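And now, chain A:
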Amino acid sequence: MMRLLATTICAALVLGSCTKDNQTSEFRVGLVTPGSIADAAWNSGAFAGLQQIRDSLGVAVSHVEARTPAEQEEALRTYAAQGYSLVFGHGFEFQGSAERVSQQFPATIFVVTSGERVARNVSPLIFRLHEASYLAGMVAGGMSRTGTIAFVGGIELPPIKLAEDAWVAGARRMNPAIVPRSTYLNTFDDVAAGREAALALLQAGADMFHHNADQAALGTFQAVKESPAAFIFGANLDQSSLAPERVLGSAVIDLPRAFLTVAREAKAGGFVPKVESFGLRSGVIRYDPNPALLATVPAPLQAAVSAARDSIIAADTGATAARPAQ
Partner candidate 1 sequence: MPAALLTLTAIRKRYGSTEALKGADFSLARGEIHALLGENGAGKSTLMKIAFGLVQPDGGRILVDGAEVIIRNPLAARRLGIGMVHQHFTDIPVFTVAENIALAAGWPPSGRGLRDRVRRLAEEAGLPLDPDALAGELSAGLRQRLEVLKALAGHARILLLDEPTSVLPPSEADTFLGLVQRLRDRGVATVLITHKLQEALAVADRITVLRAGEVIQTGAAQSERPETLATAMLGTAPARPAPRIRAAVGEVVINARDLAIPGAAGGGTGIRNASFQVRAGEVVGLAAVEGNGQRELLRALAGLARPARGTIQVTGPVSFIPEDRTSEGQIGELSLTENLVLSQGRAAPWAQHGWLDWPAAGRRAGELLERFDIRAPGPDVAAERLSGGNQQRQIIANAMERRPRVLLAENPVRGLDLRATAEVYDRLRRAAAEGAAVLVHLPDLDDLLDVADRILVLAAGELIPMPEGAGRDLIGRTMLGTRGQAAAG
Partner candidate 2 sequence: MPQDPQLRSHGHALRTPLLALGIGLAVLVLGLATAGYPPLPALAALWRGALGSPDAILSALLPRAIPLILIGLGIGLAFRAGAFNIGAEGQFYAGAIAATWVGLALGTWPRLVAVPTVLLAGFAAGLAWAAVPALLRVRFGVLEVISTLLLNFVAEALVSWMVLGPLQESKHTYPQSDPLPWAARLPQFPGSRLHLGLLVALCLALALWLFGRRTLAGFQLRAVGLSPAAARVMGGVRPERFFAAALLVSGAFAGLAGASEVSGTTFALFQNLSPGFGFTGIAVALLARLHPLGIVATGLLFAGLEAGAGAMQRDAGVPAVAVYVVEAVVILTIVLADPAARRAGAAATDPASR
């Protein structure tokens, strides 16, 4: 058994050195997602971005799904070893592994979505989705009849917690007495959990919902749809289509646009690693109201939301703050 093993490994090493990876100088882009790209949210948005890079820039792209930290690091590393020029690690969890891998592969640019630190060739991509969630919260605060609003989160990750806090702050601005409730599902997969959480929150009196739970939130939409007086705000994508009668608006990250911006810059050469931070000002982050329900939102409230958006954009100096203040 051992001898066979040794022979196999030796043979593989020999063969391996023959079939050396074609390390061309061609510009190639890799994407590593922490979950299924069929989630209609965080990961599928990144995949859409990758495809846009392929179509707009005419470069070769590749995608890998890696669910555990070990696999994620391996995936980043393998792309770099194969000579990819730009590799996206789609989530804060890639920060540590990107930093480790980058030291060995200085020629590759690593972009960590929702990352936090800049290294020589590691660039975090920060989406200030909370700016849009804040606007959604304002609408919710102004519209809530019960005075209770609810947030359904997947796992308590920093960007998700930020979005929750901004949502609550927005609602408070319109109604200081608002009661915020929240539930974390500890999963992004379990749709039924998303629905049960929403039903419990409805019982707690909530009539305005926001989420950041990817595909598990599909259950939240379902619960809201079945409850007569409740409304929900989408996250990451424009989710109006999930429940056209009940989605007042969505806090949107235009991932394709952001990915394309970064890739174009990298392809042009002279990419300087920095914190790429996108807020409302960039147009990558948007609060998209559902046009079908726009009429139900009182005009003064709409005006207040517009004003708030303008002032957030005005306050954004374009400087690349490392992290938005918490």
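For anyone wondering why these and not others, all candidates are chains of the complex that A comes from, given by their letters.
Side notes on the structure shown:
Following the convention adopted for this analysis, a residue touches a chain if its C-beta (ideal position, glycine included) is under 8 Å from a C-beta of that chain, and two chains touch if they have at least 3 such contacts; residues count from 1.
Since we're looking at a predicted model, the values are computed, not measured.
By the touch rule above, chain A in this complex touches candidate 2 out of 1 or 2. Every residue of chain A that touches candidate 2 in the complex is listed here, in rising order: 1-2, 4-5, 8-9, 12-13, 15-17, 19-21, 30, 36, 62-71, 73-75, 77-79, 81-82, 92-93, 96-97, 104, 155-158, 161, 186.
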